[in-house]
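Removed: one protein chain of the complex. Kept in place: all other protein chains.
Chain nomenclature is as follows: A, B and C, assigned in order of appearance, with residue numbering initiated at 1 for each chain independently.
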Amino acid sequence: MSRLAAGGLIDRTRPLAFSFDGRRLGGFVGDTLASALVANDVRLVGRSFKYHRPRGILTAGPEEPNALVTIGAGARADPNSRATTASLYNGLEATSQNRWPTLALDVLAVNQLAAPLFVAGFYYKTFMWPAKLWERLYEPAIRRAAGLGRLSGEPDPDAYDRDHAFCDLLVIGAGAAGLMAALAAARAGLRVIVADEDARMGGRLLAERHEVDDRPGADWAGEVAAELASLGARLLARTTVFGVYDGQEYGAIERLTDHLAAPASGAPRQRFWKILARRAVLASGAIERPLVFSGNDRPGVMMAGAVSAYLNRFAAAPGRRAVVVTATDSGWTTARDLLAAGVELAAVVDARDAAPPAAADQARAAGAEVLLGARVSAVAGRSVRAVEVAASDGRTRRIACDLLAMSGGWNPAIGLGANLGARPVWSSAIQSFLIETPPPGMTPAGAAAGHFALAEALRDGARAGSAIAADLGVSAPAIQPPPCSDDPRGVAAPGPSPASKSKAFVDFQHDVTVSDIELAAREGFVSVEHLKRYTTLGMGTDQGKTSQLNGHAVLAEATGRPIAEVGTILSRPPYLPVAIAAFAGHHRGRDFRPERRTAGHDWAVEQGARFIDAGLWKRPQWFARPADGDWQATVNREVNTTRGGVGICDVSTLGKIDVLGPDAATLLDRLYINTVSTLAVGKARYGLMLREDGFAMDDGAASRLAEDRFFVTTTTANAARIMQHIDYARQVLWPDLDVQATSVTEQWATYSIAGPQSRSLLQRALPELDLSDAALPFMGVVEFRWRGERARLFRISFSGEMAFELSVPAALGDGLVRMLFDAGRAFDAAPYGAEALGVMRIEKGHPGGGELNGRTTAADLGMGRMMSRKKDFIGRVLAQRPGLIDPDRPALVGLKPVEPGARLRAGAHLVDLADRPTAESDQGYVTSAAWSPTLGHSIALALLRRGPRRHGDRVCVHDPVRGADVEAEVCAPVFVDPEGERLRG
Amino acid sequence: MRIPCPYCGDRDAAEFVYRGDASPVRPADGEGFYDYVYLRENPAGPMREHWYHAQGCRNWLVVVRDTRSHEISGAVMARSDRP
Amino acid sequence: MAEALRIIQPGGLALAAVMARKGVDASTIGERLGLTPPTDPTAARNPSMTLIGTGPGTWLAVGEAGQGDWVAGLEATLAGIASVSDQSSGYVVLRFSGQGAGALLQKGAFIDLDPAAFAIGAAATTVIGHLGVILWKVDDAPSFDVALFRSYAKSFQAWIAANAGGQALPVSIA
Partner (left out) sequence: MARFSIFSLASNALTGHRRWDRTWRDAAPRDAYDVVIVGGGGHGLATAYYLAREHGVSNVAVVEKGWIGGGNAGRNTTIIRSNYELDGNAGFYEWSMKLWEGLEQDLNYNAMVSQRGVLNLYHSDAQRDAFARRGNAMRMNGIDAELLDTAGVRGLAPFLDFDQARFPIQGGLHQRRGGTARHDAVVWGYARGASDRGVDIVQNCEVTGFMRGADGRVTGVETTRGAIAADKVAVAVAGNSSKVAAMAGLRLPIESHVLQAFVSEALKPLLPGVITFGAGHFYVSQSDKGGLVFGGDIDGYNSYASRGNLPTVEDVCEGGMAIMPMIGRARLLRSWGGVCDMTMDGSPIIDRAPVDGLYLNAGWCYGGFKATPASGWCFAHLIATGAAHPAAARFRLDRFASGHLIDEKGQGAQANLH
C-alpha cells in the first residue's frame, strides 16, 4: 500500500472494496478509482490504441488519455470510463480494455515491433492488393485491433432526466476564480448557477496545499460554497458544462447515480440541463502539459500536478523514489509536495539554468540532486525503473526511480470558449492559446484566462463577478479577494526536448510520436487540420487535451513557422463525452414520440382492433373476428358489409380547420384550385390545393356552415402543414383579408356511416332528423343537437356508397360510437378500419397518399379540369410550366390483372410487354393496390405515361424486389359504380 | 437558439417552423413566379426570414438573423411587416 | 422532486378559441364581455370566465359548462367583432398544485417558471415533452393549469409518470 498515514480529503473511517481485472482492492470514500489504484500500487492500467503499449495513470483529471477502463458489468457496463474522474464506491468493478488475453500479456503488443511500418497514415499506402481482400481480411483485422472498450450490446437499462434552468450568471468551474466570481455575483443579488465536474467544489485548491483566508484551501472552498447556497445560488456538483450554443444557451450533464453503489431503482442516472444564462464565467482552469521525450509514456511517468493531487488530496503516493522533471516552477511545487509526503526525492531536473532558490535548497537539503539545464533523455523499464538525464555538461546520468513527475507548463482550458467559432489566439506571455473573442456573455477568468497563480486567480474571479454584476445594472460593494499563500507557476514553451524523437509520445492515447508529426509535415500535411486528420492527433476520447499544443509545437518546428501562425484546433462540443441516452432522455422506446388517440380508441380496443400508425395517430387497421381466418378475410368482410349493408369507420384523425370571417370564402378561393365562394350555406365541396410550385399538396372537403363560417378538412398526414399554409396565406400573403382560422381537429369525433343501409341506421339513431334526399342531399350538411351538444351531419362519401359523416364533440365520441352500434345491431353494422377504407377508395379511384406524393399535378390525378381559369390561386402559374403540362407525364389509370388470381402491388413499375425492364423503358408505377372483394380480383391505381389514352392496353407490372412480373390491363381508375348512382341512393 | 417572438417572448427555436427568406414577394401577375419560388439571395450575413411559431402563438414572424453568427437583431409579426 | 405535487382535472369547463376580427381591438371585445382580454400572454379573469392570451388578437376563453351553451352565448355576444370556435372537447385541462408543480413543469418547458419571471396570471403557449400546451399560473400554491389537445392525454400522463419522481400519481384523464 502507498496510502499515506495522514492527510488528504479521504474518509479513512469509511473503507470501500472494489476490484480491478478481478483483483480485490480497497479504498476510501473520497477516492477516485485512479487514486485508489495508485494507493494499491497498481501502475499498469491500460493499453494504447495503436501499439498496445502498456500505460499507467498520467493525470488526475478529465484530460486523462491512458487510464480508461470499463466500469460495471452487464447492461450497465460503462466502457472508456476515466479512472481519474470516477468516484470510488463499494463494489465497483473495473476492467481494463483493448488487450487480449490480459492486460499484462497483450498479444497485439507485437504491433510495437511493426512500429516502423505503422507510422502515421501507413494504411493509406497499403492494403490495396488484392482489392477484394480489404473488406475480407485487412479491414476486419484493423477493426478488431482498433476501438477501445466494448458496449454490452444490451439496451441501456437506466433512465435519464431532463431539466431547464435560467440564471443571470453561470459559473463554469468552482475553483478559486469561479468561486470568487460566483460569490461576487451572488452577494450582489444575481441568480447564480455554479457547475463543477468534480464531486466537490474547489478545483485545484483540493489538490494543493495552499491556504486561503488563513485556512486550508479546501476548507475555504467549502465555506464559500455554503455561503453561495445560503444566498440562493444553485450549486451543481458532478456537472459538466459540455457545450455553448446560440442565444447564450449552455448544455450540461449532471451525474446523479454513477458514484453510487446501489442507486434507488428507477432513479435517473444523469440529468441533461439546458441552461439559459445572461452571463457566464469560464473558470475551467488549466491543464498541465506533458514534456515530450523518449519513453515519456511509460507507466510511472505522471504529470507533476497529478502527483501533487494524489499526494495532497488522496493521500496516495504514486511512487517511492521520485524524479521530477520540469520546465517551470510548477515542478518544484510538486517536489515540495513529495518531500512533505515523505516520498524519497531522487532528483529534480529543470530544463532552465536557474531554479527557484528556496525550493532548490530545500530539495538539496533533503538529499535530492538538482540538475539545471538538464533534460530526461530516456526512461528505463517497462514501468519506470530509472531515468537517463542529459546534464548541462553533456554527460548522461542514470538515476534510479519508480516515479517520474513531469511538468511542461500549463494550457488554459479554453475549449468551451471556442464552441461558437472564435479562434484561440497565441499568447507569448503564457506560451499557450487564449480566447480573445469569447461567446456572447462569456468571460474567461482565472487560469482559463491565463492567470495561473492562486492570488491572481482569486483576484481575477472577483473582478469578473463584480464586473458582471455592474454590467447587469446591480450596484454592489466590490468584493475583496482573500489573502492566500502562493507560489509562482512560471511558463515554458511547448514542444519536444531536443533530440527526443523515437518513442517520444505527443498523443498518448493514439500513439502519435514526434516522428509521426515530422513525417506528416514532410508529406505536406502542414495545416493543423490536415495534421489531425492524417496522424489522428487529438482525436481520442481526451480530444487532445494533453497533446494538442505539443503536437502543434512540433509541427511549427518542423515547418519553420511560429506556433502563433500554425494555430490550433477549434474545440467543438461536447467538452467531455456525453452518453447518447442522456440526450434522448424520456424519448426512447414507446415514448420516442407522443401517441395520439381518438375518442373511440378504447371502444376499438374492446372490439379487438389492430392499430396502425398514421403520423402520430393510432388508427384501427381492421377489426378481426374469430371466423375471419386471416387479415385479408377480415378486410374483405368489412368491405362487403359496408357495400352490402352498412359499415362504420372512425375518421376523426382527418385534419379539421375552422376558416372564419367575412373574407373566408375569398381566402379559400385562393387556396383551392376550384371555386369555393359559390358554395351555398349547408353544402360541402371537394377541393384540391396546390403548392405554389404547381404540384398537388392536399385534398379535402370545404363545408359552408354560414356565410362567414367554413369548415375545412385535410388528409390526416397533412393536417399540420395545411394549418401552417392557411396561416401563411392569411398572415403573410394577404393580411388585408379579414379571415380567422384555427384547428378544430381535436374538438370533433367523426364517424363515417357508409353503405346502402346507412340512412336507415342513422334514422334509427337520430329519429328527430329528416334524412331525406330533399333535406340532406349528397354533399349536404346539417347542424343539430345531440345529447345537448352541437353535432354535425355531412352527407359525404369516400367509399362510393351512400354515406354520412357524423361529428360530435370529442368528449362524447365514445358515447357516439356505442350508440351507433346499438342502433346498428338491427342492420348487422360492422366497424371497418383503415385497410377497408383504403380498399374502397381504391375501388372508387380516389387519390390517397400514394397518389398525392408531392410529385403529381392536378392533371396527373385527372383533376386538370377542376383548375379554375377565372381566378388566381396558389400554384396556378407554375402549374403551367412545360414539365408539368407535358402530355407524356405519367397520369392516373386503373389496372386489373389479366390473370384474375394474380396480385398487384404498390411500388411495382410498369413497362411495355415488349420491352426489357430498364430505366429507359420505365413507363410509370403502381401507386396503390388492393384486393377488391367487390370485383373478386386485385386492382390498382397507377401513374402511367399517356395513361388516360391507353385504356385497354396491356402492360407488364414489374416488381423484382418482391416477385415475378404480372400482366395487367389498363383501365379507368374508377372500378366500382363509375356513374356514382350509389352515392345518391 | 432563442427566437424573440414579439408576442410570446424569447422561445427555443424548436418551437418554430422555418420557411426561409422573407424578402421575395408573391407577384401580382404571372411574371416573376420562378424568381419568387426558386431563386434566393442566400446571403452570408443579416437576413430577413420567415419563422412560424407553430408551438406558440401560431404567428408568422419576420426575424432578422445573421447567417454567419446566428445572432438575431430583431423580430416582428409578418402581418405587420409590409415593405 | 421532493416537494408535494397534486394533479387534478377540473371538470365541467367550457373552452373556446376567440379570434378578433380584423381591426377590432381588445377593448372593443372587452366592452361586450365585461372583461377586457389581455393583449399579452397573461390570463384575465372575472367570476364567469378566464381569458388567456394565446396570440395577438386570439384568446382561449374558459368558462363554466352546463349553464346553457356557454360557447354559443359567447358567439352571440361577440357576433361581428370576433370569430369563435368551440374547443370544449379539443383540450383537456389539468391543474398542477403544490411546491413540486413548478419543478415538474420546468423539466418539460424551456421557459422560465421562476415565480419572479412567471407570476400569477402569467400564461404561455409552449411545449412539454414534444407536446403542445397552454399553461397559466392560477395562484401561488402554486397552481398551474395546463391545457393540451385531448388526443395527447395518454402520452402526457406517461411523461408525468416518468418525471414526477413516482410520488405524484396523476389522475386518469377523461
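Things to note:
One rule holds for everything that comes next: contacts are C-beta pairs under 8 Å (C-beta built on N, C-alpha and C of every residue); 3 or more make two chains touch, one makes a residue touch a chain.
Source: prediction; values computed, not measured.
Taking the full assembly into account, the omitted chain touches A, B. Across A:E692, A:D708, A:E801 or A:E843, the single residue that touches the chain missing here is A:E692. Contact with the chain that does not appear here is found for just one residue of A:G147, A:G222, A:P263 or A:P756, A:G147. Between the chain not shown and the residues A:R215, A:R572 or A:R865, the one that touches is A:R572.
From the set A:S377, A:N419 or A:S547, the residue in touch with the chain omitted from the display is A:N419, counting the whole complex. Within the whole complex, the absent chain has one touching residue among A:R24, A:K125 or A:R395, and that is A:K125. In the complete assembly, the contact with the undisplayed chain comes from A:S527, out of A:S392, A:S428 or A:S527. Think of the hidden chain as still there; on chain A it touches residues 49, 76-80, 116-117, 119, 122-129, 131, 134-135, 139-140, 142-144, 146-156, 158, 243, 245-246, 249, 251, 274, 419-421, 515, 519, 522-525, 527, 529-530, 533-534, 536, 539-541, 543, 572-574, 577-581, 583-585, 587-593, 595, 612-613, 691-695, 697, 849-850, 853-855, 878, 881-884, 905-909, 917-919, 921-922, 925-926, 958-962.
Although one chain is not shown, part of chain B still touches it, namely residues 1, 12-14, 18-21, 34-35, 37-44, 47, 49, 65, 67-70.
Throughout what follows, only the chains that are shown with their structure count from here on.
With each centre defined as the average position of its C-alpha atoms, the distance from chain A to chain C rounds to 32 Å.
With centres taken as mean Cα positions, chain B sits 26 Å from chain A. Of all residues in chain B, those that touch two or more other chains are 58-59, 77. Residue positions of chain C touching 2 or more other chains: 58, 110-111. Of all the residues in chain C, the ones that touch chain A in their complex are 17, 19-23, 58, 69, 72, 83, 85-91, 106-112, 114, 117, 129-131, 149-156, 158-159, 162-163, 166.
Remark: chain B residues 7-9, 11-12, 14-15, 55-59, 77 touch chain C in the complex.
Interface of chain C with chain B (complex): residues 40-41, 53-56, 58, 110-111, 124-127, 132.
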